[in-house]
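As you look at this complex, bear in mind that one protein chain is not there, while each of the others sits in place.
So that you can tell them apart, the chains are marked A and B in the order they are listed, and the count of residues begins at 1 in each.
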Amino acid sequence: MRLFPRFLNGAGQLYVGLVLAFLYLPIFIMVLMSFNASPFYQLPIDWSAGWYTALAGNSQLIAATWNSVTIALTTTAIATLLGTAASLALYRYRFRGKKLLQALLFPPIAIPWLITGTAMLIFFFAVGIGRGLHAILLGHVALALPYVIVVVSARLQTFAPELEEAARSLGASQWQVTRRVTLPWIAPGVIAGALFAFAVSFDQFVVSYFLSTPGQTTLPVEIYAAIRKGFTPEINAVSTIIIVLSMTLMLLTARYFRFGGEK
Amino acid sequence: MTAAPPPGAQHSQLRPALPLLLPAYLWLTLAIFLPLSAMVFFSFMTDLPLADRSWAMTLGNYAAFFETDLYGRLLLRSLRLGLEVTLYCVLIGFPCAYVLAKVLKGRSREAIFLLVILPFWSNGLVRIFSWAIFLRGGGVIDSALNAVLPFEVSVDLMYSYPAVIIGLVHSYLPYMVLTCYLTLQAIDDSLIEAARSLGASRLTVLRRLIVPLAMPGLIAGAVLIFVPVVGSFMEPRILGGRSGTFYGTVIEDQFVAVFNWPLGAALSFILLAVVLAVLALAAPVLRRQT
């Protein structure tokens, strides 16, 4: 028996379709405008593939895009690993100061990135970390960590601790318990955390902007620096390519892997 | 089944927790907490410690918040914005997560799970500018409606409070959908069946069973939306026009328009304190629901 009668399923699917349409609306416009010859997004559209040709010759933008992809993937890997570990500790163990540790996750989210970025710039120089891709990575992982911890913790809340107890009483080691019992259950949370971590890093411009060195930038930095004079639809072109590639990758992933938490 | 506290002895279990906690928190300390403590220090100074400036310790930057009603008014406005955006995200996102978790099965569910987050792998500024093209007069809505309708209409939502709401809800909706999905998916279908067979109405099941069990996800989503929206300034500035001045704007100004980091830092920490206070006040109310 289900909560809602079967005929409502169609309505539910339609609703999800509408939400997706809302989410993809600006993406659709972004793609359209990448084929518009007007640099000011004038309508009606004057069809042209000129921005793609321009992009092919813009080695700086392409290099920046690669930097972004590399940093975002590395950030995702590190933040997901460290964040999941911390979430497990916060869930599994009792100790003094736990509430404080949880509260400490908020400053990175609440303080506007401009202030955090300025603070990092000053501090990294004071202690000799300096600027560069390593500093950007350091900053990105830190900004992504709270998102991973909050999301994974939400999923852990649904986990029945008796399961861990049971496995332990059957002689499983702590690592076996984690790998065989806990991780499979929280997998959707870890995946969601990783997706957020990637998004936080890939779209992060303020902190990267302060920490990048001339000649070694990321894609959002290129965009942000161009905001005063204005950026051209080359940016739309590169974003379109990224979206198409990641969508293909994601649909393939969905085809071959199961991570939605189905038993 | 739900958020039962993990079993364990009364004594502190810090020792086994440390190896799991340390990497993440050391990283946060180096990259966030220490840099921000420098900002805390600045917020108590009259001026930055530069070669040609004299400075002293002061509470004046915090007092400045209360000397005029400007900051308080804008902070209230930002809190309202945060609450509204969070509310819309709940209203739109929760049902979507429910369908995703309980109605859709199989491959399509995994695919949609990923598709929800994908738009956020494009650049935030590019997305805002796309919204601008869509919302402005003579833009996409206008052109599309006029192509279909027999009479001339003019829709111009650009540079208004609703435009800011639309842009922000769009930016933060995936957080709500995915976090709610995480807890909704964990609810055992047999639990719902049992409740129904015992005669509980659909509304009762929703209110007494599903929402409480999904609460950790709802809370996580709400926090990840409310907290950053209160300090946002980019989306409001571009989409809001004359209605685009918020608390985040006046913080940004202290760093961009003038060189007053101490005041900017003080205003940020007041923001942080207020946000934490709001969350602390909301916590008991939300806990009662679970």
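Convention: a contact is a pair of C-beta atoms (placed from the backbone, for glycine too) under 8 Å apart; a residue touches a chain by one contact, two chains touch by 3 or more.
Operating definition for what follows: contacts and distances are computed from a predicted model.
A.B. asks: Quick one: the chain not pictured, UniProt calls it what, "Extracellular solute-binding protein", "Nitrogen fixation protein NifU", "ATP synthase epsilon chain" or "RNA polymerase subunit sigma-70"?
C.D. replies: For the chain not displayed, UniProt's protein name is "Extracellular solute-binding protein".
A.B. asks: Which listed residue (B:Thr29, B:Ser108 or B:Ser243) would be found touching the missing chain in the intact complex?
C.D. replies: Touches the omitted chain: B:Ser243.
A.B. asks: Touching the absent chain in the whole complex: find that residue among B:Phe120, B:Phe134 or B:Tyr159.
C.D. replies: B:Tyr159
A.B. asks: List the chain A residues touching the unshown chain?
C.D. replies: Touching the chain left out of view, chain A contributes residues 38-43, 118, 121-122, 125-132, 213-215, 224-231.
A.B. asks: Provide the residue numbers of chain B that touch the chain removed from this figure.
C.D. replies: On the side of chain B, residues 48-52, 68, 70, 73-74, 132, 136-139, 158-159, 161, 237, 241-245, 249-250, 253, 255-260 touch the unshown chain.
Everything below uses one rule, namely that only the chains that are shown with their structure count from here on.
A.B. asks: With chain centres defined as C-alpha means, what is the inter-centre distance between chain A and chain B in Å?
C.D. replies: 15
A.B. asks: Per the contact definition, I'd like the list of chain A residues that touch chain B in the complex.
C.D. replies: 1-4, 9, 12-13, 15-16, 19-20, 22-27, 29-30, 33, 41, 43-44, 82-83, 85-86, 88-96, 101, 103-104, 106-112, 114-116, 118-120, 122-124, 126, 138-139, 141-143, 145-147, 149-151, 153-155, 157-161, 165, 174, 188-189, 191-192, 195-196, 198-199, 202-203, 205, 219-220, 223-224, 227, 235-236, 239, 242-243, 246-247, 250-251, 253-255, 257-262
A.B. asks: Can you name the residues of chain B that touch chain A in the complex?
C.D. replies: These residues of chain B touch chain A: 1-8, 12-14, 16-18, 20-21, 23-25, 27-28, 30-36, 38-39, 92-93, 95-96, 98-100, 102-105, 107, 109-127, 129-131, 133-134, 138-140, 143, 170, 173-175, 177-179, 181-183, 185-187, 189, 192-193, 196-197, 202, 205-206, 210, 213, 216-217, 219-221, 223-224, 227-228, 230-233, 248, 251-252, 255-256, 261, 264-265, 268-269, 271-272, 275-276, 279.
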